[in-house]
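Missing here is one protein chain; the remaining ones are kept as they sit in the complex.
Right after this comes chain A.
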Amino acid sequence: MGAYILRRLFMVLFVGVGITFITFLIAQVIPIDPAAAALGENAREEQIQEFRQRYGLDKPILVQYALYLQRLLQLDLGRSLRTGRPVAEDLKEFFPATLELALAAFAVAVLLGLPAGVWAALRHNRLPDLLVRLMALLLGSTPVFFLAILLLDLLHRRLGLLPGPGRLDPFLIPPPPVTGLTTLDALLARDWGAFQDALAHLLLPAFVLGSASAALLARMTRAAMLEVLSQDYVRTAWAKGLSERQVVLRHALKNAALPVLTLLGSLMGGLLSGAVLTETIFSWPGLGRYVTQSATSLDFPAVMGVTLLVGLVYSLLNLLVDLLYALLDPRIRYA
């Protein structure tokens, strides 16, 4: 097991280097000058030359790549061409917002998707099952931006039930930033008003971002449960006269959990990287918005930094899922 973890960690490192190489290649294929993008209309020739020199854009591509890797070894992600700040610092500032949103969306997906899937499987081909399947189809196929604007218009603008975009009511004094997660920071500051407001601001974007995952999870759970429920040991459990609760929780769910677990890992990764549209619509200051702005201004160090971060988190989540697999299912052995 120890050797397995080591080998997998090495793979994560390998994936990281792969990511840098591919993004670097893509950056070279795009025939646009980042200096022109960063300096704008009125920039003079000397300014452009100076900029290219400062960021090493005048060096051959392989040299640029080698320098990048060398700095990466010292955990230096380079400087953003747009903000002029170390990319690592930008990431530190933008990542918590995305993490908060992704965690909340994950909670939405799990709290809605899992019970709905189990419920549908238990009421197979009856009304609840049909309802869950219909909802899953609807939520799973509605484009995120459409759902976001629809819900914003209905729940915020027309009914006034939920707050609008942003993380906090601008008329409130925000809690001092400690973790960067507004809800947590409000709790740490014991500012209940801000906590409640931050939570309310989180609901809508988290639902929008998490709904598609919830739909997927519901379908997956339903399928896994149906399969398990038809197994002999479940039939035996029923025959023993156990209650539905006991059968579902003790026998069925545990065995249906494996495929669902795999999905959960990639869902969380997907939520982290897939927040671009949601963040834009809800004015959520996270990585998604940061990376779109960086991409439109050809800020390659920033784009590479985000890609690398998301890629690593994704790989680590996969690793975590695989390890949990081994813990849950003793049949799985790693050589």
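Assume contacts are C-beta pairs under 8 Å (C-beta built on N, C-alpha and C of every residue); 3 or more make two chains touch, one makes a residue touch a chain; residues count from 1.
We take it that contacts and distances are computed from a predicted model.
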Name the absent chain as its UniProt record does, using one of the following: "Acyl-CoA dehydrogenase", "ABC transporter substrate-binding protein", "PadR family transcriptional regulator" or "Elp3/MiaA/NifB-like radical SAM core domain-containing protein".
"ABC transporter substrate-binding protein"
With the full complex in mind, choose from A:S211, A:T280 or A:S315 the residue touching the hidden chain.
A:T280
So one chain is hidden, and I want to know which residue out of A:L9, A:L111, A:L130 or A:L172 touches that hidden chain in the complete assembly.
A:L172
What chain A residues would touch the chain not displayed?
31-34, 36-37, 39-45, 47-48, 82-85, 90, 93-94, 97, 149, 152-153, 156-157, 160, 163-167, 169-174, 177, 191-197, 280-283, 285-286, 289-290, 293, 297-298
